[in-house]
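Handing you a structure now.
Every protein chain but one is kept in place in this view of the complex.
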Amino acid sequence: MSEAGFIKRLFRSVVSPGARARADRRARNAVLLCQALLSERGEVSGAALAREALSAYRELPEPGLATFFDLLVSEFSPDPQRVIAASEAYRANPSPDHLIHLQREVEPPRQELFRRFNMAPGGTAALVAMRWHVLEALKSHPDWMVIDADLAHLFGSWFNRGFLTLQRIDWRTSAIVLEKLIQHEAVHEITGWKDLHRRLEADRRCFAFFHPALLEDPLIFIEVALTRGISASVQPLLDVSSPVANPAQADSAIFYSITNCQEGLRGISFGNLLIKQVVQELGREFPRVKTYATLSPVPGFRAWLKSMEEQLVGAVDSPALIGELRGLQDAEWFRRGGASERLRPLLMQLCAYYLLVARQEGLPVDPVARFHLGNGARLERLNWLADTSEQGMRRSAGLMVNYVYHLSEVENNHEAFVREHRVVASYGLKKLARKCPLARRAARPGKKRVASSIQ
Amino acid sequence: MSEAGFIKRLFRSVVSPGARARADRRARNAVLLCQALLSERGEVSGAALAREALSAYRELPEPGLATFFDLLVSEFSPDPQRVIAASEAYRANPSPDHLIHLQREVEPPRQELFRRFNMAPGGTAALVAMRWHVLEALKSHPDWMVIDADLAHLFGSWFNRGFLTLQRIDWRTSAIVLEKLIQHEAVHEITGWKDLHRRLEADRRCFAFFHPALLEDPLIFIEVALTRGISASVQPLLDVSSPVANPAQADSAIFYSITNCQEGLRGISFGNLLIKQVVQELGREFPRVKTYATLSPVPGFRAWLKSMEEQLVGAVDSPALIGELRGLQDAEWFRRGGASERLRPLLMQLCAYYLLVARQEGLPVDPVARFHLGNGARLERLNWLADTSEQGMRRSAGLMVNYVYHLSEVENNHEAFVREHRVVASYGLKKLARKCPLARRAARPGKKRVASSIQ
Amino acid sequence: MSEAGFIKRLFRSVVSPGARARADRRARNAVLLCQALLSERGEVSGAALAREALSAYRELPEPGLATFFDLLVSEFSPDPQRVIAASEAYRANPSPDHLIHLQREVEPPRQELFRRFNMAPGGTAALVAMRWHVLEALKSHPDWMVIDADLAHLFGSWFNRGFLTLQRIDWRTSAIVLEKLIQHEAVHEITGWKDLHRRLEADRRCFAFFHPALLEDPLIFIEVALTRGISASVQPLLDVSSPVANPAQADSAIFYSITNCQEGLRGISFGNLLIKQVVQELGREFPRVKTYATLSPVPGFRAWLKSMEEQLVGAVDSPALIGELRGLQDAEWFRRGGASERLRPLLMQLCAYYLLVARQEGLPVDPVARFHLGNGARLERLNWLADTSEQGMRRSAGLMVNYVYHLSEVENNHEAFVREHRVVASYGLKKLARKCPLARRAARPGKKRVASSIQ
Partner (left out) sequence: MSEAGFIKRLFRSVVSPGARARADRRARNAVLLCQALLSERGEVSGAALAREALSAYRELPEPGLATFFDLLVSEFSPDPQRVIAASEAYRANPSPDHLIHLQREVEPPRQELFRRFNMAPGGTAALVAMRWHVLEALKSHPDWMVIDADLAHLFGSWFNRGFLTLQRIDWRTSAIVLEKLIQHEAVHEITGWKDLHRRLEADRRCFAFFHPALLEDPLIFIEVALTRGISASVQPLLDVSSPVANPAQADSAIFYSITNCQEGLRGISFGNLLIKQVVQELGREFPRVKTYATLSPVPGFRAWLKSMEEQLVGAVDSPALIGELRGLQDAEWFRRGGASERLRPLLMQLCAYYLLVARQEGLPVDPVARFHLGNGARLERLNWLADTSEQGMRRSAGLMVNYVYHLSEVENNHEAFVREHRVVASYGLKKLARKCPLARRAARPGKKRVASSIQ
């Protein structure tokens, strides 16, 4: 069964009492197999039992699934009495022995159950899918949180970056892997095999991380264009019929898409490491490439703009401009030359302000900005009408950003960002942000903080 | 540096005060790198820092090593105050949140440090070696136990059996792997490449488990001879100049050696699973093979005999025989036909008694018996003068045992062994054990337990 | 440059005198490089010179190509005087020495030139493409025949079946190879990746032969459906949305397509061997499959029918039926239930007669029949409206044939076919052929031959 099908099962509606009772019986039976797997019998017949238990779980009908997860919570959690007893012993004498004892008592038997599940063929993939299912259902079943916590803990250990392999993806790659790229690509949709083929030509690169237990499932992949100069808009990069350039003449590598493939590995981050390994890899193959930059969306910009409407009315002097801003609602605004040109300076300033100044709990509001700045990249350039796709207009008002990765400054940038929440940006972007009406407003006497944050 | 060299460093003797001071400085520096690796900087420059920290550790001179491990204990352990606080919170309200919080507080930062170490190339191998070093030094540094516990916990997760691959080893295998077999073989020494080659001919099989991060280092390997009938002595199997038989005519597969290669993975057991997977593998290749049996030493027999001397004097009626028993001291006793033949019935009975009846904390005294019986094998046959090598005579008085693996009965045997400490043995062996003078003595009125344990 | 582009160049039209002169110069220059490659210099700098010469040839503009091939004919052929002298010496004394000498003299230097070309990277593929080009142009340049003969001789040696590897093609195969299947499939067009994917599901098999020097270019591939019963029509097999069956339950393997991919290897046949190796391969994987049969077109049937029009008018009694036969012209005839049903008996008889009796130089007229019967297959069954695609109707009047491969009878069938031109067919097909009006006519007194040929 596909994962999508699975999720559907979770939320399927009315079930007859008889079906529910049967589903419950099957769920209890699956749990019995889990208990056997954890017992002595599991010690000696591990692989066979794991296979059996896993398949009992996979074949559960929807109403049984909830029962199964409920039982995973109730039957495989630590015994509070024993935890408390071990805590007491440790408090009385915080010796290594007592600590180790306490560590053992607080670890849920569920974790060992999951480790044994993993012995079954396909076990790793099944557990990753299980976490996805739990995450999807967490809102309606908050107590399943402990299942999520156990799986997240395991995955943090299993998907250690030291075990991952970086692989180049090209037209020589297996169709079973290529198909996954088409399915998962989240930034700029791949419309089919022809589109994919263009993205794997000589002037493009694609790399992915794989785990040895999931050799046909990329964990994360990144798409790169080898160009002359930093790309200022994404449509030419995506154009299926564009001529293939000679990569040996490129001076820039543009990361135009990075996609996590495994929902079940949420929170276990590979992106930072992937970008840096790819920079090194490309550096070896193309010594003439000097600039490594992204061409990234600003996905939170339009939503933020909307949330700032009131302030903008106060800050922008021209009612006409305010009108034009409201005109962004019209999906085709950017095709109307005059209006678009009039809006350009203001939108660029607002976006620069949004990226450099706007904060949420101290960090930039924009999630893509948080990711790249947190990795130590530098905000380099804002590009006008850089992504005119429906999604690009709707989320980012057509704007895109180049974040630049200089390996030599990445560590400092990262520390500045993490410790002082400082955003490292080019002079041009800072100037734009300072010109923003919101900044001017904020910068009035006695309100120095904001302006000075654009250093 | 080789691992053996490393161990030597640990116990090397007098060091000048200056050298010690320098070594201490380097150890402290290595620990600083470890702290950096755990910090924010480690987040972004993980792989590079891990490489640096690992290499600082690997290059420590001997006196620095102890300092380094001491600091690993003192600087990277949980904070007792925080552990106690989290325990209190949990006791007050044993909610999932409090449990998860407590779990986090009891986990030593060392574990995360080790996970980050693993990002360096060669990191996994280095950590496995580190545990070996710690284990070797545990007697003189008992407080390093916590390092061992953390590494053991990690390895239990990383070396999950679901991640291991079973590989056939033959003459097509890389020399770098074959060389490891020669180095590690612990049961019947491999004397060189010619010996190894014979063990990989058409009538032999060798399989090993590998972990994807240690592709040139087998974790454990097993050697099998394909024979007609169950082998009763090991020297013919090891004879380098024996003719190669046609494996298609074999009806038995004799497991004559199984060796763990990684001291640093002590306590993480693969042997049980390896044997069972190999049984399945051979079953596919050789449908005519019906019997899967070991040809195993009885390594604790002579030592136990010695410990039983007093009882034997009481139980054996013939002073001559007692004299012959004492003659086992003479390494060549078995070459003297008469003496050897006279001893045979008694020694066979004693060995059967040793395997079936002698107990230590309820379990068989013999470690090899514990391993195979714990895996669900059956004690099948005792073989006289089956291993006349120096080691075979010294430890096992030349006797060897066939343990038989029937996949269909393995689970029951295992449970009988684990729950009731019952040893499943053939009729012949039970008969032998009952005839043993010690059994007869033990079986006198009021001492039913022992005799009845030989069911 | 693609091969298709190359062919176009050959036939491109008007060329200016200046362009022609330049092209000629370049062709002469390429030939100079070929001469260097054959000289002493070629001995020591072979690979480098081969690369240079090959690239000079590949980059020739169209008018230069003809000059180049003309020079290949005139400059690299054996010297008639030397051939005649060696012949004379042999005639005078047919000794081994003289024979070997004569062999050397008759071998064109072109062959050695081609062997040296092959040292360049991509050399083998370039030579295969060269032969294709020569074959395509042979009608207008009959003297290029000697180039074709030399390449055919070389390829016969290089593409020896002992060097080919059989590979299963599935969804795990590289996209670069899969794409070739889409491009080359000649029997039932593959409409895209979705269509291809369905042909590689669990109830389908695809195998190809590869040569080690052309690892991304299948030489020939075959597509198989695993079914219950022998398929009687092809559209269900090709249906992209058909459910995937469980291959373990199949009792038949239907070869529904076999395609040669390399035009340049024309005349070097792999099909026979491929079918037999695939039968063995499938026999190992699916012991329950008992029948290996094709589902093949009858591509020459409609053309033959047309050529027989006169005889048919004489032989078929019913003018109405003759009218219906003429109605085959209408592409949609088969959709008209009545007409179609009325025609059925006659068309089936005619097709059986066509396959079993109609001859050209003693062999069956139909090329597909010649191929499978020559391989030792048996004509098993004729299927009505079995391929209703445009091509199927146009060439085969919608009929398809099952040829059955029984490995045990293949050799006898083959010899019967080759020696006596005897077609081995099922009783049903023979009966059909005998009922054919043409057969009845042929069987009139004094015309026994034909009828008796349907044994």
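Chains: A, B and C, in written order; residue numbering restarts at 1 for each.
Everything below uses one rule, namely that contacts are C-beta pairs under 8 Å (C-beta built on N, C-alpha and C of every residue); 3 or more make two chains touch, one makes a residue touch a chain.
Quick caveat: nothing in here was measured; it's all calculated off a predicted structure.
The shown chains contacted by the absent chain are B, C, with contact judged over the whole complex. Within the whole complex, the absent chain has one touching residue among C:A19, C:M119 or C:I322, and that is C:M119. Residue-wise, the contact with the chain that is not shown comes from C:V83, picked out of C:A19, C:V83, C:A245 or C:A339.
Listed residues C:F69, C:W158 or C:W333: the one in touch with the omitted chain is C:W158. Although one chain is not displayed, chain B still touches it through residues 171-176, 178-179, 192-193, 197, 216. Although one chain is not shown, part of chain C still touches it, namely residues 40-41, 43-47, 77-78, 80, 83-84, 87-88, 90-91, 94, 96, 99-100, 102-103, 106-107, 115, 118-120, 123-124, 143, 145-146, 149, 153-154, 156-158, 160-163, 212-213, 272-273, 276-277, 374-376, 410-411, 414-415, 418-419.
The criterion applied here is as follows: only the chains that are shown with their structure count from here on.
Central chain assignment: A. Criterion: smallest distance from chain C-alpha mean to the mean of all protein C-alpha atoms. In whole angstrom, the spacing between the mean C-alpha positions of chain A and chain B is 43. Chain geometry summary: the mean Cα position of chain B and that of chain C are 61 Å apart. If you average the Cα atoms of chain A and of chain C, the two centres end up 52 Å apart. The set of chain C residues that touch two or more partner chains is empty.
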